[in-house]
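Notes follow the structure.
Just one protein chain is left out here, and the rest sit where they should.
As written, the chain order gives the labels A and B, with residue 1 at the start of each chain.
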Amino acid sequence: MSKKIELLVGFFVALSIAALLMLSYKVAQKGILGNDKTYVLYAKFSNIGGLKVRAPIKVGGVVIGRITHISLDTKDYTPLVALTIEKKYNQFSDATSASVLTSGLLGEQYIGLDPGFVDDSVGMLKPGDFIEDTKPALVLEKLIGQFLFSKGSK
Amino acid sequence: MFNLLIDKIQQLGHKTLSIVSGLGRASLFLLSALFHIPNPRKGFPLFIQQLYAVGVLSLIIIIVSGLFIGMVLALQGYTILVGYGAEASLGPMVALSLLRELGPVVTALLFAGRAGSALTAEIGLMKATEQLSSMEMMAVDPLRRVIVPRFWAGMISMPLLAAIFSAVGILGAYLVGVDWLGLDSGTFWSVMQSEVNFRGDVVNGIIKSGVFAFVITWIAVYKGYDCVPTSEGISRATTATVVESSLLVLGLDFVLTALMFAR
Partner (left out) sequence: MSETLIDIQNMTFKRDERVIYDNVSLSIPRGKVTAIMGPSGIGKTTLLRLIGGQLKPESGKILFDQQNIPTLSRHDLYETRKRMSMLFQSGALFSEMTVYDNIAFPIREHSKLSEALIEKMVLMKLEVVGLRGARNLYPSELSGGMARRAALARAIALDPELILYDEPFAGQDPISMGVIVRLIRALSDALGLTSVVVSHDVQEVMSIADYIYIIAEQKIIGQGTPEQIAKESSPLVKQFVQGEADGPVAFHYPAKPYRDELLGKGMMNV
């Protein structure tokens, strides 16, 4: 009787551990922001469009991190974005550029990093550094406005 | 007319006082039950026994409902998402709804109905048949002997059950989405992985179910301990456990969701 109960409780606990393991490794990618193996870079954009916290950071389509914080710099009133990137991708050069991109026509916005050229003259970005070369989000209304304006001036 | 008003105000006061004193008694009850160091030699077997009664016996209902809810989510989600050409997002949609909401909440509701009511009825019956009283006369504190192991068993097993529920639900969604509707298995998992965040989603879901477990188990053991020791009193207490803990779970779920996920 008591043995059977212990066996079933053991089974229950083992099943829960299996479920937790599945949830942490199969369902959630425990690597990204799941642990402390990340570092932070900052970037200022003149316009971030519809960028949200937790939006992905991609290099050539590969997710390497997420945006963890968005605020407005109180000195020059430009948006300041904190990019939390996995530690194993820590070889970005000073020449790296960041742009706010959109996946597909109506998709989510994300930050694309372009590593740029690497040679001896440029240094590497350290945790906490700013990415200097940034391209703002394209705002559809402005684009359409420009397009119409250029048409009209012809 | 004036007297009627006075009467109503008095009734309101009476109600308020009885609610406040009930809350006070329930808190004192919890404090006196929890603030002591359990004796591991005697306590552990009792705890295992209750883990069986509360956790293992709830497994079947949790697994079956998890499976079906996952399958239904996948089916419903697919028909909606395919309209936007976004059926690849089926994985994260199902996983996020299960981890953040349905896992903790539905498990809590099932747990309140299955284990909470059983706890109340059992303790109430022990009270009605003077078992608690006789334990007290044998110099054994029923709070420690009866309430504490049940409380901890509830606290531990509900988050575990919620995890099992979510995992089974996701497997059910996989079954429907991949095996039946023909999504690509690799896409299903990889899109899910890129969207689901361990700390933000999995851990927050577990925290939610921990809070629900606390509320349900507390209500269940207190209602049993405090019930009127008659058969009518026990049935009232059991109903009250299910109703009150379900309502409180749904209310708390909103508060917790607002704190955790709203930005």
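Heads up, the rule we're going with is that a residue touches a chain if its C-beta (ideal position, glycine included) is under 8 Å from a C-beta of that chain, and two chains touch if they have at least 3 such contacts.
All values reported here derive from a predicted model rather than from experimental measurement.
For the chain that does not appear, the touching partners among the shown chains are B. Across B:1, B:31 or B:138, the residue that sits in touch with the chain not pictured is B:138. When you scan B:27, B:76 or B:129 for touch with the missing chain, the hit is B:129.
For chain B, the residues touching the absent chain in the complete assembly are 42, 125-126, 129-131, 133-134, 136-141, 145.
Definition applied: only the chains that are shown with their structure count from here on.
Distance from the chain A centre to the chain B centre is 35 Å, each centre being the mean of its Cα atoms. For chain B in complex with chain A, the residues that touch the partner chain are 45, 48-49, 51-52, 55-56, 59, 95, 99, 157, 160-161, 163-164, 166-168, 170, 189, 192-194, 196-202, 263.
The touching residues of chain A, when paired with chain B in their complex, are 2, 5-6, 8-9, 11-13, 15-16, 18-20, 22-24, 26-30, 32-34, 52-54, 56, 63, 66.
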